[in-house]
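With one protein chain held back, the other chains of the complex are shown just where they sit.
Going by the order they are written in, the chains are A, B and C; count residues from 1 in each one.
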Amino acid sequence: MEAKTSFKASLRVSKRDIPALLGVLKPAPLVPAKERFLPYEGAKVDFDENLTTNSPVKTEFMPDGGASFRFDFAKKRVLPQGKEPAKIIFGVNPLDIRALDILDGIFLAKFPAYAARRKAATVVGAGDFGKSGASFDLFLHDEGLDYLAIAGSEKGRALLSRHKKFFRKGEEKTVQRGEKPAWDPTLKGDMEDLRKAVKNADPSVWEKVATEQLCLGCGICSYVCPLCYCFEVEDGVPPGAKAGARCSRWDSCMLASFTEVAGGHVFQNALPLRIRNWYYHKFARATSERGTPDCVGCNRCFHFCPVAINFREVLKNAAANPRKG
Amino acid sequence: MPSKKKPLGRRRARPTAAPKKAPVQKSKPLVAIYDLTDCEGCELAFVPVVEAVAKTCEIVEWRLTQEKRMDIGDRKIDVAFVEGSPMSAEDREFLGKLRERTKVLVALGACACIGGVPALAGTAEREKFMSLVYSPEYKPKSDTPALPLDTVVKVDYYLHGCPVLPEMAARFLEQVLVGKAPDKFGGYPVCLPCKAAGNPCLLIQGNPCLGPVSAGNCGAPCPTFGKVCYGCTGAVKGGNFTQMRHKLAEILGEEMAEAHLRIFLKDEKGKR
Amino acid sequence: MLPPIRARVEDARRISPDVIHLTLSPERRISDWKPGQFLMLSALGVGEIPVGFASYGKKEFDVSVRSVGGVSTFLFGAKRGDHVGVRGPFGNGFDVGALAGRDIVLVTGGCGIPPFRSFIHYLRLHRKEFGKVFLIYGARSPADLLFQAEFPDWEQFMHVLTTIDKPAEGWTGCVGFAHTRLADVRIDKPAEAAAILCGPPMMYKPAVAALLAMGLPAERILLSFERRMRCGVGVCQHCAIDEKYPCTDGPVFSYKAVLEEMPDAL
Partner (left out) sequence: MNMAGSNIDRFVTKIEGHGHIEADFSSSSVKLSIDEGERLFEGIVVGKRYEDVHFITPRICGVCPTAHNIASIRGIEAAFGVKPTETAIALRKAMLAAQIVQSHTLHLFFLSLPDYLGIDSATGLAAKNPKLLKVALSLKNASDALLKAIGGRQVHPTTTIVGGFTRFPTQKEVEASLKLIARTMKDAEAARDACAKAVGDFAPFHRETEYLSLDDYYGDSDVLTSKGEEFNPSDYDKNISEAVKLYSSAKYGTRHEHGFLVGAMARQINAGRRKQTGNTFENNVAQGEEIVEFLAEAQRNLEKAASLGLKRDELAVEFEPKEGVGVGALEAPRGTLYHKFWFDSEGFCTKADIITPTAQNLTNIEEDANAILAQNKDKSQAELQRLLEMLVRAYDPCITCSVH
């Protein structure tokens, strides 16, 4: 993957041909936006830029229950890291690609299993290239009836040359991917202001989410977020089996069990505290760690929240209500 | 001034507590499975589990598979699973005796954990229904509604589910057998596996899904297959029932919302 | 998450009704550790938990594990010759450089003592670098006071002040929570002294109050935080408090930093 922001591209594929392309790709591609493709016949191929799927892209690289490493239970030995099966993830939206940039920064070095899954995957993005991050192998930039194919890595170029017949050569174009985060906090000012707003928000801001806005504490906003990556560790050994794996399970700071320690003490037992922690992680802790929030503005947390809590509104509210005294 | 003379706290020559080596266990742990009033679905779910761990333990009593009780002498049962609800004096007496000779007593399934579906008929309803279903002269065999086990004896672990999930039961049994204190179930809600499966949300579609307050150890088969969750795997730890009631009431109306919650769940106050 | 290094249990002793003391020798040498740092200790197929180093040295090291839940109960049954997994060292530990030359008060309770044992080992090797050292140690009952057999040895070069929560038969020492024994600590220049706390969550508030009252400065009251930890490398978010990760930024924080950066942590 290439960190540059400016790319040259000349190959185009017609939207009409995408279903046929999907049919010949090997291994058979995973299409996160499948619902929008089905049935594969017909010319209507459309990637919704902001919200293509229920599942965020982390599902492929930090799956719920994915193995970190395998071990021989009887001999108490760690087994060598196996090879991950190759896969093509087709139609990843640009914001999820941006999320991948951040996830890579966090996990590639610390998490060999993540690195192995990343290495085995070919990421094909689609949508508005101007909003995309850098973590794509191939990007299909939406140009009306056609997609402009932008290769971001060797893997992407190889895919293009393997399926030449779908891509016709047009005039060469230079395209820019988004340099600055595409995320729009709806607040005036930058990420640093947002960080301060969350840090200094009055506790009543979080209480309001819990009581007036009826937050269920279900954690859906975490499961669907491409940048909620907290995990629980669980050893799995199927009964009677000799080998097992240490697995990482999804978790959410919205859950009471998240901060429970032995003996039953729960540090964040009250829901408003857990809500605060969710915002704190994304908009304060992450910003102070990396300079960008752990949010790409994909809107899933709002869209999939059963009581429709809009994080943008909550952030505005936080900025408007600094801690008193 | 390191004082050598006056000890500041009382010292005591200290034998390094506890025997150095635990006695080597020669025989396999003894496991028994019992049922009271219920549908026996949990026992069925248990068949593959038992098959998988059969080598590491000895099944000493399981009425469904044995005609005669095995004589285990006065050895204690290591792990006893009890499925179903006690409903009569006989059941209660049996449980009392079982408790005495059992090290770890496990409530298996919703009926044993919270009374299950049959507990929806409370004492008052039972009288009414009894005359509907049976004749006036009929004397019921049961003298209580379907009770959770822990109203009669102390229960060490609860394996929720209607029926209990084989994978969950297997993991549990495996853990007690290795000597690891088993997982506490109910740390995360059904919404977690539901979202991991990429499902659209039923609540948002206006259906009364109990996923947010129910333990997700079942792996969310129901929402994954488009059916609302009834919470048969028990309540999630710290579930937000107040808000769930509000949300349900929006969908079902207040009265029905309460009834819907009651089918499989005890709320945060332990009320069903 | 990197897989753990295999380590052999060289010695396993139960040192209280629910604590096991293990001596471990890893198959590959782990980096040098500082007192107050911790490692992730695991049993393959069972799970992984954070525990503090309970000794100070080179290759082999000790840990003490209290049996409280899944993994710890399993480890409580460990025997010599078993194999466990280790990952670490993690965290910042006690800043021994900054503590040099000062009087030091260690306050602990329950199963918080293991990291102090590591510090005491360090102290023995570098005794001249420090002033007076007090260990205040509270436990539920006399049987729960860990390392009692080593106290006479420790008392050669420091003060050991013990207390138990409730009166018990045969116990003639102090009764009360750990911080009450701070009254017995005699330090000449409290403003120059330092204190380190490691123990159950409820111990911190009263102990910090007492230390502040004694005149210790907030920046030299060090607190070792216990939080749920899964990865040890600042990713899993379980331990996070506001903008800090006890696993990488801590677990030892000065009270001043706590006030400034995580005011609600206690």
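Definition applied: a residue touches a chain if its C-beta (ideal position, glycine included) is under 8 Å from a C-beta of that chain, and two chains touch if they have at least 3 such contacts.
This one's a predicted model, so the numbers in the text were calculated from it and none came from an experiment.
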(request) Give the labels of the shown chains that the missing chain contacts, considering the complete complex. (result) B
(request) Out of B:57, B:95, B:159 or B:222, point to the residue that touches the absent chain in the complete complex. (result) B:222
(message) Touching the hidden chain in the complete assembly: which of B:32, B:87, B:152 or B:265 does that?
(response) B:87
(request) Check the options B:56, B:142 or B:242 and report the residue that touches the missing chain. (result) B:142
(request) Tell me where the left-out chain touches chain B, residue by residue. (result) 36-45, 47-48, 51, 59, 63-68, 85, 87-88, 91, 116-118, 120-121, 125-126, 128-130, 132-135, 137-142, 146, 162-163, 221-222, 224-227, 230, 256, 259-260, 263
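As a convention for this text, only the chains that are shown with their structure count from here on.
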(message) Counting only Cα atoms for the centres, state how far chain A is from chain C in Å.
(response) 38
(message) Measuring centre to centre with CA averages, how many angstrom lie between chain A and chain B?
(response) 36
(request) Note the residues in chain A that touch 2 or more other chains, in rising order. (result) 232, 234, 237, 251, 260
(request) Provide the list of chain B residues touching at least two other chains, using ranges where the numbers run on. (result) 183
(message) Could you list, by residue number, the parts of chain C that touch chain A in their complex?
(response) 1-4, 6, 42, 44-48, 68-69, 72, 82-85, 200-201, 226-228, 230-231, 233, 235-238, 240, 242-243, 264
(request) Show which residues of chain B lie in contact with chain C when the two form their complex. (result) 1-4, 7-14, 16-18, 20-22, 175, 178-183
(message) With touch defined as at the start, can you tell me which chain A residues reach chain B in the complex?
(response) 53-55, 59, 63-65, 214-220, 223-224, 232, 234, 236-240, 249-252, 255-257, 260, 266, 269, 271, 304, 306-307
